[in-house]
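Heads up, one of the protein chains got dropped from this complex, but the rest are sitting where they should.
Chains: A and B, in written order; residue numbering restarts at 1 for each.
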Amino acid sequence: MERSHGFWGEAWRRYRRRPLAMAALAFVAFLVIVATLAPAIAGTKPVLCRYKGRIYAPCLGYFDRRLEPAIFTKDKFRGTYPKNLAEKDPASWAIWPLFFQDPYRSVRGDEWPGRPENPAMDQGRPSWTNPFGTDQAGVDVLAKMVHGTTVALLVGFVSMGIAGTIGIIVGAIGGYFGGWIDMLASRITEIVMCVPTLVLILAILAIIEKPTIWHTMAIIGMTGWTGIARLTRGEFLRLKGSEYVTAARAAGAGPARIILRHILPNSLAPILVPITFGIASAILTESGLSFLGFGPPPPSASWGSILNGARSNLGMWWLVLFPGTAIFLTVLAYNLIGEGLQEATDPRLREARK
Amino acid sequence: MTSPAPDPLVVVTDLETHFPIRRGLLRRRVGEVRAVDGVSFSIGRGQTLGLVGESGCGKTTVGRSVLRLVEPTAGTVSIAGQDLRPLGGAALRRFRRRMQIVFQDPYGSLNPRMNVRQILEEGLIIHGMGDAAGRMERMTAALDRTGMPAVAMARYPHEFSGGQRQRIAIARALVLEPEFLVLDEPISALDVSIQAQVMNLLVDLRERLGLTYLFISHDLSAVDYVADEVAVMYLGRIVERAPAATLRLEPLHPYTIALLSAVPSVDVRRRRRRIVLTGDVPSPARPPAGCRFHTRCPVAEAVCREIDPPATSVGDHLVHCHIAARELERCGGNAGAAAEIMAATVAAAAPTPVD
Partner (left out) sequence: MPLLDISNLVTAFHTPAGRVPAVDGVSLSIDRGKTLGLVGESGCGKSVTAMSILRLVSAPGVIESGSILLDGPGGPVDLVSLPEPQLRKVRGGRIGMIFQEPMTSLNPVFTVGDQVAEAVLLHQGCSREAARARALEMLRLVRLADPERRLDEYPHQLSGGMRQRVMIAMALACEPDLVVADEPTTALDVTIQAQILDLLADLRRRLGTAILLITHDLGVVAETCDEVAVMYAGRIVERAPAEKLFRRPLHPYTIGLLAARPDPDAMATRADGTTVRPRLTTIPGMVPSPQHFPPGCRFHPRCGYAHGRPGPDGPACDGGVPELRELEPGHFVRCHYAGSLGEPHAVGALST
C-alpha cells in the first residue's frame, strides 16, 4: 500500500513534477541564503576576528549598527579593519568575507593589500575587482546587490504577510458571518481598493521625518490586501455551504472550529496563489520607488536604488543590467512559483488525475 | 393532525421554512421561497420514515430544518421529548450528538484536508466523549460497523471510492451514538452495484442499534425498500403518507400514482402504463392557489384550483386530494377500492403516451 498523503503532500508531489517551478523555488531559496549570509559574502568587516584577546563578529554591524562591537569605535577603526587590526594588535587574526567590497562606501586604495581604489563616476565598468562594476560614488555594485537581497525578500514577505493577514481576516469575517457584517467588510474593501498605493506611499514618505523601508512595506501591505480579502470572502461563501461544513455543524461544531479547521485550510490554497503574485508585485513597487529616489536610506541597500544611479548617466549600463536582471529574475521566480502552486492545488487537475 | 406513531421519537408539527429572496443594493426582501410550507409527521422509535419527491419539493430542507441546520420559520420539532425550538447556541450544539445526518454527495461531505481519523474524532472531541484511548475504541468500532478496516483512519477521503466514502460518512454519524439519523439521499450518488451494499448496511445498522431514520430520496424503490412509512412531498407539502406497502400498492394521490408509474422498471410484468405529467413543477416562490398540484394534475377540477385540500385519512393512510377524498367517501372508506378508481381515472385522463 502506498503511503497516504494529505492535501499539501499531494500538492508538493505535483509541484515537484514541474521543473520550472522547482527552479524558481530553488532561486528564491538561493536568495534567502544570500540574504542571511550577506555580510559573510561581501563586506569589509571581518566575519570573526580576535582582537586584544577576545573574539568579535564585526560583520553583524551590517544587519544593525548597534551590533558592531563598541571597542572598534573606541579604538577609532572608522570602518577600516585590515590595517587597523594589524597595527593596533599584531597578535590579532580575522576571517574575512568571501568578497572584500563594501555595499555602502567606496573601498580606498591599499585598504586590502595590493588592491587599488575603486573607480568612481563613469569609470567603474565591470572588472576583476568589481565584477558588476561600481557606481558614481565608487561603491561596488555586487556588494550592494548582495546586501540588497534582504530588502528584496523582506519587501515581499513583510508586505504580503501584512496584506495576507488583513485580507484573510476581513474576507473570512465577511464571508462567514454574512449580512450587514459582510456588507461593511465589502464596502471597506472597496474603499481601500480605490486608494492609489504609489501616491499614498509618496505622500507618507514625504510627511514622515525619517522614512525607512518598513514604512514602505507597511503601506504596500495595508493597501494590497483587497484582492486577497475578496478571494477569501468568495471561498468562505462557497465553502460555508459545502456539505462537510454542514456536517461539522451537525456534529455540534462552533464557528471558531468551523472557520479554523474546515473552511480556512480548504481556502488557503487558492489564496496562496495571489499572495505569491503579490510578493512579485510588491518587489516591483519597491524597486520602482527606489528607482525614483524614494528608496531606503543607507544603511539599507536596494536593487532599485542602484538603478537610480543610472538615471543621471545612461552610459553606466552595468548599473542597469545587473540589478535589473536580479529584479526580473526574482519577480519571474515568484510568478513561476505562483503558477506552480496554482497547478498543484487546482481541484480540477486533482480530479482529472483519478 | 398527525396520527401518533407508537412511542414517537421525532414529532414534527406544521414545519415551515421560507427563504427570503433579496434583490438590489440594499438586499431588500422582495419575496420568499416557501421551501417547506406546513409539514407534519412523527417517526416511532426504531422506525423509518421515507420522504420522496422531486428536486425542489423541499424534502432536503425538511431534513435540515428538523436538525435545525437551517432555521425553520415556524412549527415545532421535538426529538426524544426535547423541543428543539428553545435550544440555542451551546445547548443546541450539545444536543446535536443525538441527531446526525448523512449527506448525498460522499465527495462533498468529507473535508478533503482531514484524514479519516480526524473526521471521525472531531465530534467525539466536541462532545468530550472519552479519552484518547476511549475515542480510538469508539472510532474503530464505528468503522467496523460500517465494514471499513481500522487502517482506513490514516487515509484521506480522496483515496476512497464513493461507496467507501459513504461508509465513512455513516461511521462519522454513528460514532456519536445518535438515536436519530437523517439520511439525505444517501445512495443517489452511488453506482447501482454499490447502492445495494449501502442499503443493506443501513437496514442492518438500524436493526442492530435500534436507530430511527428519516430517509430522504427521490428513488421510490429505495424508499420503498428501506422505509416503514413513506411520505410523498410536492412543492413544500406532504401530499400523501402511508405505510410503504400501502403506498406502493394503493396510492390515492394523482401525483403519487404518476410518480409510481414513471419509475422505469426492468421487470416486464411490473411495467404499467406510464402516466406522463405535462409541464414542470411551479416555482416554490409562487406556489399555485388551491391544491398545489392542480397545474399538472390530469384530474383537477374547479375546486382544486380554489381550495387547498385538507387531509383525509383512512387508518394510517393520509392524503391531501379533493378527488381522492370524494372517492374514499363513495367507497365507504375502502382505500383499496378507492385507489383502483383513482388509478383508472388518472390513467384515463392523462395524455395518451405514445406506446
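The rule we apply is simple: a residue touches a chain if its C-beta (ideal position, glycine included) is under 8 Å from a C-beta of that chain, and two chains touch if they have at least 3 such contacts.
All values derive from a computational prediction rather than experimental measurement.
Visitor: Of B:16, B:32 or B:54, which residue touches the hidden chain?
Guide: For the chain that is not drawn, the touching residue is B:54.
Visitor: With respect to the chain omitted from the figure, which of B:88, B:128 or B:279 is a touching residue?
Guide: Checking the options B:88, B:128 or B:279, the one contacting the hidden chain is B:279.
Visitor: Which residue from B:88, B:128, B:264 or B:332 sits in contact with the chain not drawn here?
Guide: B:264
Visitor: Consider the whole complex, including the chain that is not shown, and state which of B:69, B:92, B:150 or B:199 touches that chain.
Guide: Of all options in B:69, B:92, B:150 or B:199, contact with the hidden chain holds for B:199.
Visitor: Considering the entire assembly, which residues of subunit B contact the chain that has been omitted?
Guide: Subunit B touches the missing chain through residues 54-55, 161, 163-164, 191-197, 199-200, 203, 218, 220-222, 224-226, 228, 243-245, 248, 258-259, 261-268, 271, 274-281, 353-355.
The working rule: only the chains that are shown with their structure count from here on.
Visitor: Spell out the part of subunit A that touches subunit B in their complex, as residue ranges.
Guide: 4-7, 10, 183, 242-244, 246-254, 257, 261-262, 265-266, 350, 354
Visitor: Okay, in this complex, where on subunit B does subunit A touch?
Guide: Against subunit A, the touching part of subunit B is residues 27, 64, 67, 69, 93-94, 96-97, 99-101, 103-105, 108-115, 122-123, 126-127, 154-156, 158-159, 169, 172, 176.
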